[in-house]
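Following: one structure in structure tokens, then a few remarks.
Here the complex is missing one protein chain, while the rest keep their positions.
== chain A ==
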Amino acid sequence: MKLSPKVGIGLKRLGNQNLISSDSFKVLVDISPDFILKNRGSHNADLKQLCTSKSDIVKECFAALLILLVESASHDLDEKSFRSVVESYNFNPERLRLLTDVYEKRKGDLRSVLFRLQHSIPQIIDVSWRLDFCIKSSSCSDSFPIFFIQLVGEAATDNTSGGIILKKYNFLCTLEELEELVSALKDATRHIEYLAGIK
């Protein structure tokens, strides 16, 4: 896991007893997971209270702490490796213990939030098709097949309702275009298999 130098500075300030008192540290560490988990409740007021002096430092430390928690959870660090990451930022044992305990306790929740991060591209779940054969038309005399294709995609709506909507994509294509589409799809599959090391 890599943390940016900015975050490193923030964490060092968080571990500095002269900048952040131990009471403030405890409050910061206790409430910060709740901000990521979106149940902030009355914590905004808590944050404001912390801002009575050196509010710029508090803000920096808060940002760095949030980033640390999110990154660690996304890498699924266990307690030991988390401890070793934090240790390199000059935390004293007491603070280290507090922070590690909170991380250990809330890791599951943090990861559940991270699991909800997805791309919003619809997934194709079904396809139906029809083949028409044009024997003759007023513009050209050649006969050719036309494929009517309908892809059914499934996309989630936004996070609040959590519902799923089906979208239908209709298009028609000639034989060559269909072949192109199929070969492109096959290419994609092959690429995935190559990445997975199957072939």
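Here is the rule we use: a contact is a pair of C-beta atoms (placed from the backbone, for glycine too) under 8 Å apart; a residue touches a chain by one contact, two chains touch by 3 or more; residues count from 1.
The rule is simple: contacts and distances are computed from a predicted model.
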Margin query: For the chain not present in this complex, what protein name does its UniProt entry give, out of "DNA-directed RNA polymerases I and III subunit RPAC2", "Mitochondrial import inner membrane translocase subunit", "GTP-binding protein YPT52" or "Coiled-coil domain-containing protein 22 homolog"?
Written below: "Coiled-coil domain-containing protein 22 homolog"
Notebook entry, point to check: So which of A:D23, A:D56 or A:D142 would be touching the chain we can't see?
Noted result: A:D56
Checklist line | Residues belonging to chain A that touch the chain removed from view | finding: 2-7, 9-10, 35-36, 38, 40, 47, 55-56, 59-60, 62-64, 66-67, 70-71, 74, 80, 84, 87-88, 113-114, 116-120, 123, 125, 154, 156-165, 192-193, 195-199
